[in-house]
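With one protein chain withheld, the remaining protein chains of the complex are depicted in position.
On to subunit A.
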Amino acid sequence: MIDTRDAVVAHALVVRRGRTEILHSVDLRVAGGQVVGLLGPSGAGKTTLMRAIIGAQHIGSGTVEVFGRPAGHRVLRRQLGYMAQSAAIYDDLTVEQNLDYFRRVLGAPASDVDRVVAEVGLDPVRRNLASRLSGGQRSRVSLGVALLGAPRLLVLDEPTVGLDPVLREELWGLFARLAASGTTLLVSSHVMDEARRCDRLLLVREGRIIADDTPAGLLASTGASDHDEAFLRLVRRDAASGTGGEAA
């Protein structure tokens, strides 16, 4: 059954780190069963927003709810899959051993290890130590950990970084299949051609969401021919309107 209710709802979310405000009153709605792209320049606040959603980030004010519960609620810990930007895996364990440990923590069945190894295409290196893998392979182990169990929401921070086009294509195919089976995906990227693979796009700039639209809608509203161009136009428009850029 596809869950079309909102997976994530943020209201007036403010995050401060030290004296700097990273997120300025962000309002956000992620519908269930969609692949939502979180795009924006590095340092825009994408990772902070994602960490607030998984409940790892201290929130200054405002609210974030995931499946109707405050972010970080203990019930959500079994329903979320999170992949950080750096591969958060154990270098001195093999691919299998990494997956098996996190599977046990989740209480997922042992068969999950085989399923995930196949999904992220690591079968040939499954018995290799993570420290011996290439950067792209390591990030796929990290993605594999996020896919363990049956998460209702996947929060993936730059999952395709450092991957060749064939692997990127395969992973986006996997994301689409997961969404079709009812999983919600929030995927950050700074590769704009990945934008067209999303159901919806959120553009983040300087701690604000400056656009929230479908890929086609974004092209139409900016009159751009591709998403790179659309993004540049939106950023320029936002910069020109000063710091008080209103969410589109």
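To be clear about the criterion, a contact is a pair of C-beta atoms (placed from the backbone, for glycine too) under 8 Å apart; a residue touches a chain by one contact, two chains touch by 3 or more; residues count from 1.
As a convention for this text, contacts and distances are computed from a predicted model.
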- Item | The complex's invisible chain, by UniProt name, from "Sarcosine oxidase subunit delta", "Outer membrane receptor for ferrienterochelin and colicins", "Transport permease protein" or "Fe-S cluster assembly ATPase SufC" | "Transport permease protein"
- Task: From the listed residues A:R5, A:R78 or A:R177, report the one that touches the chain absent from this view.
- Result: A:R78
- Would you mind spotting which of A:A12, A:V105, A:A180 or A:A220 touches the chain that isn't drawn? A:V105
- Query: Any idea which of A:A31, A:L93 or A:V161 touches the chain not displayed?
  - Reply: A:L93
- Contact set of subunit A toward the excluded chain (per top definition): 16-18, 54-58, 72, 74, 77-78, 80, 82, 84, 86-93, 97, 101-102, 104-107, 129, 145
